[in-house]
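All protein chains of the complex are present and in place, except for one that has been dropped.
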Amino acid sequence: MARVEMAELAHSYRPRPASDADYALKKMTFVWEDGGAYALLGPSGCGKSTLLNIISGLLRPSEGRVLFDGRDVTALSPAERNIAQVFQFPVVYDTMTVAENLGFPLRNRGVAEAEVRARVAEVGEMLELTPMLDRRAAGLTADQKQKISLGRGLVRSDVAAILFDEPLTVIDPHLKWLLRRKLKQVHERFRRTLIYVTHDQNEALTFADKVVVMHDGRVLQLGTPQELFERPEHRFVGYFIGSPGMNFLPCVATDGGLAIAGVETPLDPSLAARVNGSNGTLELGIRPEFIELHETPTPGSLAAQVERVEDLGNFRLVTARLASHELKIKLPEGQALPAGTAHLVLPPAWARLYRDGRLVG
Amino acid sequence: MRARPATVGLILYLLLLLLPIYWMVNMSLRTNADILTSFQLVPTDPTFANYLKIFTDASWYSGYVNSIIYVTMNTVISLTVALPAAYAFSRYRFLGDKHLFFWLLTNRMAPPAVFLLPFFQLYQTIGLIDTHIAVALAHCLFNVPLAVWVLEGFMSGVPREIDETAYLDGYSFPRFFFTVFMPLIKTGIGVTAFFCFMFSWVELLMARTLTTTNAKPIAAVMTRTVSATGLDWGLLAAAGVLTIVPGALVIWFVRNYMAKGFALGRV
Partner (left out) sequence: MDKTENNRAWLLVIPVLLVVAFSAIIPLMTVVNFSVQDIFGPGERVWVGTEWFEEVLADTRLHDALWRQFLFSGLVLLIEIPLGVMIALAMPREGWSVSLVLVVLALPLLIPWNVIGTIWIIFTRPDIGLMGNTINRLGLGFDHTASPLDAWVTLMLMEVWHWTPLVALLAYAGLKAIPDAYFQAAQIDGASRWAVFRYIQLPKMRGVLTIAILLRFMDSFLIYAEPFVLTGGGPGNATTFLSIYLVKIAVGQFDLGPAAAFSIIYFLIVLLFSWIFYQVLQNVGRGRA
């Protein structure tokens, strides 16, 4: 078990990177605490797999260092770092039985046979693999094979971290949640540091204590699922997390306030001070969940045209047009919905301000 | 880069592989008298006389033309009959399909020597002796089963939904096969053509038995020289070098498909 630290880490697949665009991972520094469950979330090609392979030691970063519990492991091989990894496609050793598969990492390290057996039995029990321990691994289903992969990580009691690279990709949908729950249980029982790469926000948000959102080779935010939802630090995080994502409205700073689509709204003085006198594109972001809809105008409300309403079971999704901007609003079941013109209120507590995509308040 | 022992071993192996071929090239650039009187690692006085003789003597160069004609014919025939059959094996179950497939493959195991005499009689009866088509047909014995086998592997990799969609869109079978399906497996067709070319090109026993003069392959022309008294080693070596050239050209063109093609032969 270990605390994982990235110091000034950057990676380029080119031998002599010239510009920022040559880097698959841009310079980053952060710390993951021991025993935490972390998710690395981002669209395909954002660099999350590169980062994972650097942590596991399959890839050597071109710049910076990786530290486990303060020890520099940048130059060490995966075996020396003592990490385990579960891959996108199940990797099992076809000619071995399930038990032999589970014991393989221990036997390679010369662990005594009695202990190997005890560990295999314990892990097999935990993963509900006991009935098939003596079967050949080749004939098993994809989800059982993934459990074996996970088991090979769990048998080693001294493992520093277990990494997952989109492990549920090839699993049947109805088995996915079972396997995810199993992962949760495993985490609660063994308290290993788990790092889970995915492009699926549901997987990330349900699995992890802390989520790292990546985009274009950069870490945009590291936070709890709640923080990501309520205070996205970057426009991309707001847009990527949530379904639908955050609404963004261009706005202009005025004396002591903010003009959105020509309507002036007062602003908290401290925030106003930060916004005022700065250049750059200013946007207001608000989640569809937090917009209020009124039939009559109220102070500070914005008039919008209701364009479309979709009933999605326990809520309705309203598409409204404010000047030339489209907004999505999630309306709880049972709340009245004005036809034609609706008056929107954006509660200041949930409205976030972004300058050039970065959160300013 | 640090040289691994395995890499060193591989380079050594490849050099050893080229050594006999190099030696033949060496011989081909020397006159017979020169070869017999002195031992030279590198020809001190290289000459193209042997090659010149081959290119100017019709009995020599017609051998190459004959070989290329029947090899091409064989490749075309093999592909033409194997394509529909491979499609049938990859898409349908039908009466006796497994037995038929196995029987086809057993023909690959028949000793060519077994068929020499019957072949000779058969082709003599129907008057095909000493024609290109006779050799091309005889080589179908081992090339057609192989072609069906390899093509079936490639075709099974194409999802069946594509066929169904095409039929729903109103394509007739021939139109679907030529305009949709064949472009999808063009790698497979290329690999199969390569195999057919290769096995037909290297075979000598049948080709020699079924021809006398008009369609005699280059490989057989060479054996004539071997049995003659006072062997001309230089000439023989030059002829040998020239038989390697077509094969080497073909390899160069298909080198990127080679590993792929071998992987798809399934058992």
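Order of writing sets the chain letters: A and B. Residues in each chain are counted from 1.
Quick note on the criterion: a contact is a pair of C-beta atoms (placed from the backbone, for glycine too) under 8 Å apart; a residue touches a chain by one contact, two chains touch by 3 or more.
Quick caveat: nothing in here was measured; it's all calculated off a predicted structure.
Chemist: Which one, A:G35, A:P78 or A:P348, makes contact with the chain that was left out?
Modeler: Of all options in A:G35, A:P78 or A:P348, contact with the hidden chain holds for A:P78.
Chemist: Looking at the whole complex, which of A:Y13, A:F30 or A:F89 touches the chain that is not displayed?
Modeler: A:F89
Chemist: For subunit A, which residues reach the chain that was dropped from this view?
Modeler: So the residues of subunit A touching the unseen chain are 56, 58, 77-79, 83-85, 87-89, 91, 93-96, 104-105, 108-109, 136, 138, 149, 152.
Chemist: Go through subunit B and note every residue touching the omitted chain.
Modeler: 6-7, 9-10, 13-14, 16-21, 23-24, 27, 35-36, 39, 41, 77, 80-82, 84-85, 87-89, 91-95, 97, 100, 104, 106-119, 121-122, 137-138, 140-141, 144-145, 148, 156, 198, 201-205, 217-219, 222-223, 226, 233, 236-237, 240, 243-244, 246-248, 250-252, 255-256, 258-263, 265-267
Rule of thumb we're sticking to: only the chains that are shown with their structure count from here on.
Chemist: I'd like the Å distance between the centres of subunit A and subunit B, where a centre is the mean of that chain's Cα atoms.
Modeler: Taking the mean C-alpha position of each chain, the two centres sit 56 Å apart.
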